[in-house]
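Since the structure comes first, as structure tokens, the remarks are kept for the end.
One protein chain omitted, others in place.
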């Protein structure tokens, strides 16, 4: 990694930075309040929380409101991180979007597909960025995090990471950190079939981020987004080096979405297909999580 | 009217002109086929018809297709006039809009409010012009008509007419024609609570239409659009003379939409309220239909 | 189409909106049985569709079984604004802390639904809206989003609610919107929605008007539309069956025309000349001879009508069809009342020929015709 010397002063990360003012929707729940504390400790500017019916209370000394509207009347708000339980998560996301918030990190898992489709349609219309659902969030090490990832496994640096998997990201990030390969921004796309950002969106951002010198892409079986990403990388002659890891090589043929799913996906979806496509696009693919660091150093 | 000499060569009308290529949705129905013939006789460029399940047939020698998509594959299309029965009218309008048609004349009456709201929301999003529903349509005398009005009562000239009522428009138009006051464009907004164009939209178009020297505005009881139009005329110091007629002065207090309706409308809605508002805005208001021509000549 | 209070409340209840426990009775005996089950204190409410029922004495309280019987007897014999009370709704009495208002209707200018809410509701809500417009919350509903939970909570917050009350009343607003959409309502309102002594919310009165044009999506109501519109004049029912727009008025000149605007202008002109229209009847566009005949029968069946004015400006409507319809009606019913006919437009010559051949004169000018019919009616009709 010697060709990517670490700098003292880091520029902005992608999507969030030190000056991002965020609210926490679902701040009064166990997860919401726990991670609000951790995010504050990390230096994230959490300005307010929203939990309907809990307006007027405080969590970690942060004021809680009943509605996003009220939070915005009292604070500058750039982003929202959502911990609201699945049945109510779409409502929370739409509330944030309708109130003009342009960056959403949706931690909640088990959101119905129909709800996610609605969220994404709205986000697209108003040009908002959605991370998740079912994501560990985003961290720009040393600057800010909007997410639930353990902060100590990250360190500032030049590697951009984008992943469909939470703990696997931690596994790889901590191995990079141990090997002194710091990260510019690490972003979890989310494990659901329908997510906001995808690999291609994120690669475009990393391309424009001067801080990022190389990218780690962590995929898994299911869907065809890795294959489409490989196509994109090849077609656009993507200028920064990428190392990939794909989980699920030993998995049996997964749950297939009937004939319709098979027709939509063609042969895509298996680890084999994804690895082949990425390799053909010039991406180095690691066999084991610990190989990622080695391949970055080549 | 001597100060508005009639010209030999007329410019374009508002919204439609000689070169507007239109399709007829619901062309195979009794009304659709009858008025297709009359529009063709008037010189309107009807290029195709659409009736699901009747594709491949002809009406007045005009080819009929199953879908708007197919009509567009075979013809240039600027506008659509819709005769489709009320339960299916919203589907027809949305089909036209989704296929990129920007001018819709919806003749159909009895379309549910919920459907109209959906049509109008879509039209607004794609910046399309909707005339109706429940409208006689639009005529630019001597040029083109997309509508069901009897053509012989109109003649080319300088008076723009905009109305919420069908036969009342004919009544007044024919009296103007008899008195040699020709019309630039006559447009029925439609008799439903929710319509596409309203008085204000139309006044703006007439303002920019060099052919139009004076405007006849025909309102009726119900709603508060005449009052809001009066406000607009006063506020914008509308530059062209307007003569109005409001039907329903003798009507008993009409069906009120509960308390909610009363609160939304305030005291608006009665003929008295509308006439007062228009007079205060400097509009001449006729007592009888035949007085309109007299007031235009002042 | 207006729903009865009990129909509206049953719908609200099915959507999970709290309403007072209640049942419908059409006899004193039934009322007694219901009262025994629900136990006083009770409210007994006349089920009529006319507005202003409360002020007309149609809502009575009863704190004993004997009183329920008495009150039920009274109401079931009562007429409200000319409408006999055929059924009563008996429900538990709610301890009212505060009366609120919430309703949804259409906003013509914005082409969408609008929710209206007020933390002061009840019978005088319109007066409040006029005198204290700041007490009224108007919330425009984006048609593609609908009224979501979070919108409902925004409204609840503006009404001054917080904590569990904010969520509870928000849920009620959200559900009412869902009913509005599912039932194609053109108006839906809870007035009052009551905050009880315990801080709960109950829809104490509810009103739903279904968009007549959407009845094809609600066959259960379409059927009942004709079956039980008990509060209509026979002419109105007949008009409905023939798809004619008819409104009974208080004068003596029967009016038939084509197009609502033209018919309204005809009424105005009659009035301008000093006459009094007996009705509004719009045959609509492209009416057939049969429809015209039906219209004549309806108007002439009204004993208040002394003279008849037919004003047709033919567009899609063909004058020859109108003329044939007049002859058809004449054949089937004895027409002794004088008629003034104005007939111009599509196929005008043929229409005039048909009528003048049998000795019925036809005029060209609506205003002349109006003047003439007023003159005749002034002479007493005949």
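A, B and C are the chain letters, set down in written order, and residue numbers restart from 1 in every chain.
Here is the rule we use: a contact is a pair of C-beta atoms (placed from the backbone, for glycine too) under 8 Å apart; a residue touches a chain by one contact, two chains touch by 3 or more.
Predicted model, so just to flag it, every value in this text is computed and none were measured.
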Exercise for the section: Counting contacts across the entire complex, name the shown chains the missing chain touches. Expected result: A, B
Fill in the blank from the handout: By the document's definition of touch, the residue of B:19, B:67 or B:210 touching the omitted chain is B:67
Exercise for the section: Quick one: say which of A:41, A:121 or A:280 touches the chain that got left out. Expected result: A:121
Practice task
From the listed residues A:128, A:247 or A:277, report the one that touches the chain absent from this view.
Solution key: A:247
Problem - Positions on chain A where the hidden chain makes contact - result: 31, 86-87, 109-118, 120-121, 124, 136, 148-150, 153, 163-171, 174, 191, 193-194, 198, 218, 220-221, 223-225, 228, 245, 247-252, 256-264, 266, 271, 287-290
Exercise for the section: Just the residue numbers, please: which parts of chain B touch the chain that's not shown? Expected result: 52-56, 66-70, 88, 91-92, 94-95, 98
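Heads up, the rule we're going with is that only the chains that are shown with their structure count from here on.
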Completion exercise
Whole-angstrom distance, CA centroid of chain A to CA centroid of chain B, is 52
Completion exercise
When centres are defined as mean Cα positions, the distance from chain A to chain C in whole Å is 55
Problem - Residue numbers of chain C (touch at least two other chains) - result: none
